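Removed from the display is one protein chain of the complex; every other protein chain stays in position.
For reference, chains read A and B in written order, and residue numbers begin at 1 within each chain.
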Amino acid sequence: MSYLELSNVKKSFGTTIAVDDFNLSIAQGEFVSFLGPSGCGKTTTLRMVAGFELPTSGQISLQDKNLTYLPPNKRNVGMVFQSYALFPNMTVADNIGYGLKVTGKPKKETNARIKEMLGLIHMEEQHNKFPSQLSGGQQQRVALARALAIRPQVLLLDEPLSALDAKIRLELRLEIRRIQQQLGITTIYVTHDQEEALSLSDRIVVMSKGKMEQVGTPAQIYTSPETEFVANFVGQINLLPVKVVSPTQGKVKVGEQILQAGKFGHLNGNPIRLAVRPEELNHGFIEGANNLSGKVEAISYLGSIVRIRLDVEGNPISMDVFNERKLTIPSVGDDYQVTFPVEACWII
Amino acid sequence: MKTKRINFWAFFWVVLAFLYFFLPMYGTLDFSLRMKKGVLSLLAYQKVLADPQFLASFRYSAIMGVITVIFSILLFVPTVYWIHLKMRQLRPLVEIITILPFIIPVIVYVFGLIRTFSGPPFQLTLTPFKTDILMVAGYIVLAMPYMFRAIDVGMQTIDVRTLTEAAQSLGANWAQILFNVIFPNLRTAILSGALISFALVIGELILGDFLARPALGPYMVEVGRDMAYQPAALAIMSYALTWICLGLITLFSRSNNNQRQILGR
Partner (left out) sequence: MPSNNSQPIPVKQFQPKSQFTNWIGILPFFVFIFVFLIFPSLNLFSGAFKDQQGNFTLANMKFLSNPYVLKSYATSLQVSIITSLVGGIFGFFVAYAIVMGNTPRWMRSILTTFSGLAANFGGVPLAFAFIATLGRTGFITAILKNICYANAAGVQVCPFNPYDNGFNLYSLTGLVLTYIYFQFPLMILTITPALEGLKKEWREASENLGASSFQYWTRVALPILLPSILGSTMLLFGSAFGAFATAQALTGGSIDLVTILIGQQIRGDVLNNPNEGYALALGMVVVMAFMIVGYTILQKRTTRWLKL
């Protein structure tokens, strides 16, 4: 069931193509993230949904109503900006009530809605304050309430957390998810932070250079990236250059060490690489799994995780292990055996 | 990036502003070239430049301008320096004082100046030299808002304290600090303040007029009363002079173009 539909959307600024061939249908109540590096077209796409940019071609429809060329103030989609964009001359309550006031809603309804929204973001006490008196996190909560106050059909969030401190960011992330689920509102969330996208979304659209790279659930995106870009952009990954040994069986080799790919297409093109996430690697040797031996090159503590970098036949490979008490950490220069399951690796 | 159409109203206002700027300028230029009937000529300019009175009054005003600039620098640079270094709590007060010449109309101020110093016990208007002292003092006050602000902004961009400490640790006394360290580092700021002050003195009418000194302002009024084409030529020359002063400021302050200055009138 498609609620919000973007079909063949294209946007170019002069000769630069910002977004191309964008097709996506979003179900009601779904939380979709657009994930990608800056300049990948994710914000432009969002702004086309909001109406701040007009697509060069293609169509955007909401509940089968064509939105494509509707002015932004007739769309009823709520937007939250990276820079909060609260009106500095209005109190928190006035900011939240703005959308209702300008569309001529009765005062009683407006006030009730303001109260409801203040409750939703737990800021009843601050209703009379001006934005300049609030912290960044509070300001962004108000901005969220302001966008939600008009009961939008879609909520758009444009990197809402990137201007905030790490700790507040985490806190507000949870709050956004809570509010989204509480209201069941269809949401598009633009971010360059994979952790945000993975933790919040029902589905993620990974974008690069104006194109959709992959659409899928967080698990799909993480465990089976379809392109090298996605594999690299989301999470850490080892990409091991390999030579094909048996195209039909998916057997490859690095140096003289034979490996079995879990997933492989037609193995004719060279060069090909075997992808495996660092956390899939373990110390040891398991019969029937993939095994590699190499030399320890570097060890870095990342708090809960220790990352061991190995040199395997001249290629760097990282392995992440939990920093448990029982962990024995090798020394640099040691010979080291690692193993990983066949299902955990694939050919890119 | 964006290829939006030019907003019609924006275009309308901009064109109107262009006309308001350039029509009088063009009109004046055109008028100034028509002294000789039927042909365009520089006759009006030649007449102005050949007028010994013009040369004398221009020289007088230019000298006054230079003296004013020198004394302004000597008075304000150490003051602003000291305030930045030791008396930051005085800055708001000094700031208010320095904008007083904007609040008190120039003619009122000059009125007070004349009435105070023309009589006993000062009697500064008895000889031309004494009157010139009063003129310079008046010019310094009138130029103060610009001079002070220019130096103040300049001082904010350099680290006065560190520079002072560095100079001291190398054994400089404080006259040396001022002249060898602070002044050179404030070059740009002082220069823009100086140019704007100079332009102000050159164009100033009230002081010269009421203290009956042969400045350029009163001369121009006189020419305006008696002649037809020379005033237009004088106006074009003033445009050019203001233009040069502002141009030099932009040139010297390169990146620092938020320092827009406004002359009084």
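Convention: a contact is a pair of C-beta atoms (placed from the backbone, for glycine too) under 8 Å apart; a residue touches a chain by one contact, two chains touch by 3 or more.
Given the structure is predicted, the values throughout are model-derived calculations rather than measurements.
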Shown chains that the omitted chain touches within the full complex: A, B
Absent-chain contact - pick from A:Ala27, A:Val102 or A:Ala219: A:Val102
Subunit B residues that touch the omitted chain in the full complex: 4-7, 9-14, 16-18, 20-21, 23-28, 30-32, 75-76, 78-79, 82-83, 85-91, 94, 97, 100-117, 137-138, 140-141, 161, 164-165, 168-169, 173-174, 196, 199, 203-206, 210, 217, 220-221, 224-225, 228, 231-232, 234-235, 238-239, 242-243, 246, 258, 260-265
Where the unshown chain meets subunit A, residue by residue: 50-52, 71-79, 81, 83, 85-90, 98-99, 101-103, 129-133, 143, 146-147, 150
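To be clear about the criterion, only the chains that are shown with their structure count from here on.
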Subunit A-subunit B separation of Cα centroids, rounded to whole Å: 59
